[in-house]
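The other protein chains are all here in position, but one chain of the complex has been omitted.
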Amino acid sequence: MSIATTPSTVRHEPAAPAPVPHHGSFLSTYVFSKDHKVIGLQFLFSTLVWFLIGGLLALAVRWQIAWPWSDVPVLGKLFAQEGGQMAPEFYTMLFTMHATVMIFLVIIPILAGAFGNFLIPLMIGADDMAFPTLNMLSYWFMWPAFIAFGASFFVEGGAASSGWTSYPTLSTNVASSPGSGWGQTLWLLGLTFVGVSSMLGSVNYMTTIILMRAPGMTMFRLPMTIWAMFITAVLQAFALPVLTAAGFMQLADRTLGTGFFSPEGNIVNNWMQSTGGGQPLLWQHLFWFYSHPAVYIMILPAMGMVSDILTTFARKPLFGYRPMVYSIAGIAGLGFIVWGHHMFMSGMNPALGITFMVSTMMIALPSAVKTFNWLGTVWGGRIQFTTAMLFALSFVSMFIIGGLSGIFMAATPVDIFIHDTYFIVAHFHYVLFAGTAMGVFAGIYYWFPKMFGRTMNEFWGKVHFFLTFIFMNGTFFTMHILGAVGFPRRLADAYHYETFHHLQPLNAFMTWCAIGMVATQAIFAANFFWSMFFGPLAGRNPWRSNTLEWTAPSPPGHGNFDFQPIVHRGPYEYSVPGVEQDHLMQTDPPNAAAAALAAAH
Amino acid sequence: MPHASMMRSAMHRHPVTIIAILGLCLLATGCGQTPPAYFRPNMVEATKQRLTPDQEKQVATVLLAMFGTPDEPVCMPETGLDEAKLRLAAGPVRSDIVGRKNGLYREHCAHCHGVTGDALGPTAAFLNPYPRDYRPGVFKFKSTERADKPTHTDLVRLLHNGVPGTSMPSFALLPSAQVEALAEYVKYLSIRGETELTLMRAFFELDDEAQGKLPETREFLVDETLTPIAEKWKAAADAQIQVPPMPADIDLVASIAKGKELFYGDKANCVKCHGVTGLGDGQANDYDDWNKAIVEIGKEISSGSAKARETSTSGMSPDELSEHRAQLAWIEKFGRVLDGDALEPRTIPPRNLRHGIYRGGRRPLDLYYRIHAGINGAPMPAAKGTVPPEEIWHIVNYIRSLPYELDGELGADKPMLAKDRF
Amino acid sequence: MRTCSRNSLLGVVGLGIVAAAGCKAERVATPSADAQAAGKLRVTLVSASTGGGAVAAASTGSGWGTLKGRFAFVGDPGTAKPLLADKDTEVCSKAGMKLLDRSLLVDPSSKGLANVVVFARKTTRVKEPLPENPTGASLVFDQKQCEFLSPVFAARVGQPIDVKNSDPIGHNTNVSGSDFNQLIPAGGSTTYVPKAETGMPTMVTCNVHPWMKAYMVFRKDGYVAVTAADGSFTIPDLPAGEPLEFQVWHERSTGPNGALGLDNADLKWTPKGRFQITLEPDQVKDIGTLEVPASAIGT
Partner (left out) sequence: MNRLSGIFWSLLFLAVPVLGVATFAIAPAIDVWLPKDVSEHGPAIDGLFYFILALTGVVFIATEVLLFWFLWKYDAANGDRPATYIHGSHTLEVVWTIIPAATLLFLAIYQMNTWADVKMRRPAMAPSVEVVARQFEWRLRYPGRDGTLGTPDDLFLVNDLHVPVDEDFLVQLKSMDVLHSFFLPNLRIKQDAVPGMKIRVWFKATETGQFDIVCAELCGWGHYKMKGRVTVESREDFDQWLESQYARQNATQPEADPSTAVARTE
């Protein structure tokens, strides 16, 4: 098509999906492709596979918590010698790798890698990323990580088993735990590669967003998704080096015999440690200096996507666009000075605890602001309950819970009791699963047409949402009251404590819910792959949305746009009074619409 | 909704796919058959004794008849074991039943000591020192003479205090009924293991007319094999070492000084292994019996294979050749058996006497037992006979003073001559 | 052992699954008990009845005979390796004297193989009065310059053995599989009374000086001999007129439990290192020189 084509016609004629033109071999087009969309999808598929693996790991964990030492289905064969019961070190390995996989191989890459890659150029009107080769590398650097983490399950002693935080001296000392052998080394290697990948990505995103916006696309006309991706990239760029450095220090402690993190005269498993003079808390500081910002890396993009989806299906402008942007920036800024709230009980100077408590209380603020603005966005809209919308709404609803429960932990005296109990487990699962994962599902249902040119089945989408929503809350909400009892996390069997032995039925209930939750994802998988090939054709703009990606063909060919998009307004001009359609795309020329707009203001 | 129509049209074709995939998932997670727990035969000994599969099978069968399975233990009256206690300790864990009445051993012990009591639990390989293998029936920390079995009280006390300086935890918080049951079950596993060893070794003693089959008679299996082993356990209770009381009017300082003399002297000769510093840095490259056995076998195998390599098969008569082949096969099998059924041998360093950690207990009485009778299974020799009781008491007092020779902090590790400290 | 270092390598390469399979397959298969047979057997065992198997009384002869023989090593015994004696060198390797491995002692002139143990497996009667000691050597088990003076030591069960230490340093004497592991102060001594038969000879060590090694064999009837430097042995006063079975052992034999298997048809020599013989009363039976091929001796 030519530039002369009016997008309004573009909008209504359901265009057949334009085939991806072949530049070079299959290999260079689909495997080692430099096209941001292909890379995005590569990220999407890899992370979804790991999502499944992580989920199954979680099930095994839940099994042990609910029925410790009783025969494990399927896995039982591994423990024939023990009569089918799970060995405790195997359990520690399970929850360690569950967290590791979910955080480093699913959430971070699926948000930044999959959606970031796919959406950024499309939503800012660029034909590709600034550095396509870097982009490709950022994906292929994930593979050494995939291999390292995957292989670590099969080495002597099994995979890493000192928690995803891998605190020294448990993690630095080979003798301290079976998983602290080969498994931990591979874990550190994997982590490094994930870091490299994210770093390459973030550099690319920042450059692209700053330099390659379409004409007329000012920073404050960017959709929230892009803002979120931008801030996330900044966070990664500043936080990651610290983790990578710390990782190398730990690697050195383990392999070169340095003593950054181990004090003098430590006797682990009755082996006298030769090195010493270090300080275990140093790792915790370095680790959380990355990993707290990382918490926001794991939620901000979802927030952005949810904002876009809410506006689309509420047919209403985003409530308080700039406050939303500022609050994201605020979160990012404060995110760097709150890491200490993970260490209230760690032996860090209690006086520091007070300062970190204050900053932590303050970071709850921007989150609150965002929540209120989402409510404001829904208020007075014309809400369409599509699957994407439902997931987006559940994100808001669940994020409220996750946010509020955070306040308990932020209050240092209360944290004395609930630190490292199931209360914290509930908290971060509400933020990361009930929050981010819901956002991700919303994003997949919402952008699926743009990715594959076909829409996912709505009916089964809603079934998927309903069951997930029920089971999810059944699993995670219960954790709050478990935490109130002080039920500690990471215990292979807590029922020999008088304080906790009556909690077994509750845990059994949660495990059944968890099983249901994982099983439900089969519906999603089926729907996803079925719709990829047999789903109804989508057309360019099935949701009648405003942002730039919807002006491109579905799926967009190489180079994305078949005309040069020129941006005339912000991304959220829905239900503009006096305009016949209930939305004005960013590319719509400022003719009659502009008049109407002026009248409205 | 622009796509409502598509939606409806799609709905009909779906359920098949989805149900299929759901089914697959259930298949993947739901049904998995877990084999019941079983007693693993002592493959190291079986291979050492060159048992044939039939012979291994016979031993397994006899043991099954005499001792039952990990889930349903039985015991011959001759063992003098209390089956009720055994049932409390044995069996799978049913943690979903509050106040359940079985599975204690597999809940608390099997991870390290193994369901069979062979110290090959999944966690064993990562512990230092390795957990105890009950099968040879050798126990270290007890109130009886070197070769005697521990008394029931000894086992209970050990469970109660744990073994400081090892991975053996204290079970003081378990109800005593459960501790009793566990102690009884340890005896059961030990008697079973020792019986197994005896049976496997018995094949070599067989006359040729027995055609490599043990007589399955009460005389042989019970009277000749089981009863002697069980008797040793029964005898333990009355075999406690009689400890002459420490002289009441003992002058501690003088006693400690005397103890030091003995520690460094040629008579008690402690210094040879525990070192001039008392840090356990003397003769330290020896093995305990369990590891030594594996080391010896390792040597045997390597020498055997070396031998086999250098002998040329050329000019061998057919049966010589088959013999040669058999030898090679045996060596190869032994290699695999050690891989799976034995732990990497580790030396046993003498105790560092300055940590103030005493595995067998810190009571003066415990130290007296150790010095008097030595430590069974370990290099520590007995001083009885060559060192009179009152001198043993002196040594005890000196040992107890060692951790405090520095500025009162435990675990001092600066290699300084103990002589210069006092 | 019990490690999968191979697998860890593979793991790094990423062939985890394969590795896992290998790791799990590593433990050798074990025989499964025959449940039915076990059930039947249990009935036999719990029933107080003497479940058959009464041993037929062995035919007994009369009079006494003597067995003589000699073991000769065929082939090149090589030169004895020096032992690693790194403790108490001022005593143990005095004047640079090296302790040598004595596990294979062959007399250069006669090729006689020393320290082979021959004992009667089962005997029905013993000639009274019992000889003072079966081996002819004195019942002193001494250690000097960090070496047990008798590499292979035989005694009758119940005979008091004088365990001596003629060194200016302390030793301990550890008879494996027995209740005896005793400190022997410098120049001191203690008494050990063996309580049970050993079956095959058992190892004796000194834990202070790990290289010190000897063997002890105890028999109830005392019908046991250790070959001398020239490889010859004599067992006097054996019950005559009835079949006797002898067990032969050598420290370095490749046979099971050190049994010395020879290819000797007329003595019906078995792989378990046993041969049978029946003595006439007052006969001194000399079974001549038995040739021990190098292949029967491990490295």
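Chains here go by letter, A, B and C, matching the order in which they are written, and residues are numbered from 1 within each.
By our rule, a contact is a pair of C-beta atoms (placed from the backbone, for glycine too) under 8 Å apart; a residue touches a chain by one contact, two chains touch by 3 or more.
Bear in mind the structure is a predicted one, so any value in this text is a computation, not a measurement.
Student: Going by the stated contact criterion, tell me the shown chains that border the hidden chain.
Tutor: Per the contact definition above, the missing chain touches A, B.
Student: Tell me which of A:Lys77, A:His285 or A:His496 is the one touching the absent chain.
Tutor: Of the listed residues, the one touching the omitted chain is A:His496.
Student: Looking at the full complex, which residue from A:Ala252, A:Ala364 or A:Ala508 touches the chain that isn't shown here?
Tutor: A:Ala364
Student: If I consider the whole complex, including the chain that's not displayed, which of B:Ala147, B:Ala239, B:Ala257 or B:Leu365 touches that chain?
Tutor: Going through B:Ala147, B:Ala239, B:Ala257 or B:Leu365 one by one, B:Leu365 is the residue touching the chain not shown.
Student: Considering the whole complex, not just the chains shown, which residues of subunit B touch the missing one?
Tutor: Against the missing chain, subunit B presents residues 1, 108, 111, 123, 126, 143, 151-153, 156-157, 160-162, 164, 167, 169-170, 172-176, 240, 243, 245-246, 356, 362-365, 368, 400-401, 404, 407-410.
Student: Kindly note down the residues of subunit A that lie in touch with the hidden chain.
Tutor: Interface residues of subunit A facing the absent chain: 87-89, 92, 161-163, 167-170, 173, 176-178, 262-264, 266-269, 276, 278-281, 314-323, 345-347, 350-351, 353-354, 357-358, 361-362, 364-365, 368-369, 371-373, 375-376, 378-385, 390, 393-394, 396-397, 400-401, 404-405, 407-408, 411-414, 416-417, 419-421, 466, 469, 473, 477-478, 480-482, 484-486, 488, 490-494, 496-499, 502-503, 506, 572, 574-577, 582, 600.
By definition in this document, only the chains that are shown with their structure count from here on.
Student: Could you name the chain whose CA centroid falls nearest to the centroid of all protein CA atoms?
Tutor: B
Student: Roughly how far is subunit B from subunit C, centre to centre by C-alpha average, rounded to an integer in Å?
Tutor: Roughly 26 Å separates the two chain centres.
Student: Just curious, how far off is subunit C from subunit A if you go by their C-alpha centres, in Å?
Tutor: 70
Student: Touching two or more other chains, which residues of subunit B qualify?
Tutor: Counting only residues that touch two or more other chains, subunit B contributes 40, 120, 125.
Student: Flag every residue of subunit B that touches subunit A in the complex, lowest number first.
Tutor: 1-4, 6-7, 9-11, 13-14, 17-18, 20-22, 24-26, 28-38, 40, 70-71, 92-96, 98, 103, 106-107, 110-111, 114-115, 120-123, 125-129, 165-167, 411, 413
Student: Can you tell me which positions in subunit B touch subunit C when the two form their complex?
Tutor: It comes out as residues 40-41, 43, 49-50, 53, 56-57, 60-66, 74, 76-77, 120, 125, 145-148, 201, 204-205, 207-208, 215-222, 266-269, 272-273, 283, 285-286, 289, 294, 300, 303-304, 306-307, 311, 327, 333, 336-344, 374, 379-383, 385-387.
Student: Which subunit A residues qualify as touching subunit B in the complex?
Tutor: Its residues touching subunit B are 56, 59, 66-77, 79-85, 87-90, 157, 175, 177-178, 265, 267, 269-272, 384, 386, 455, 457-460, 493, 495, 501-502, 504, 508, 515, 518-519, 522-523, 525-527, 530-531, 534-536, 538, 542, 544.
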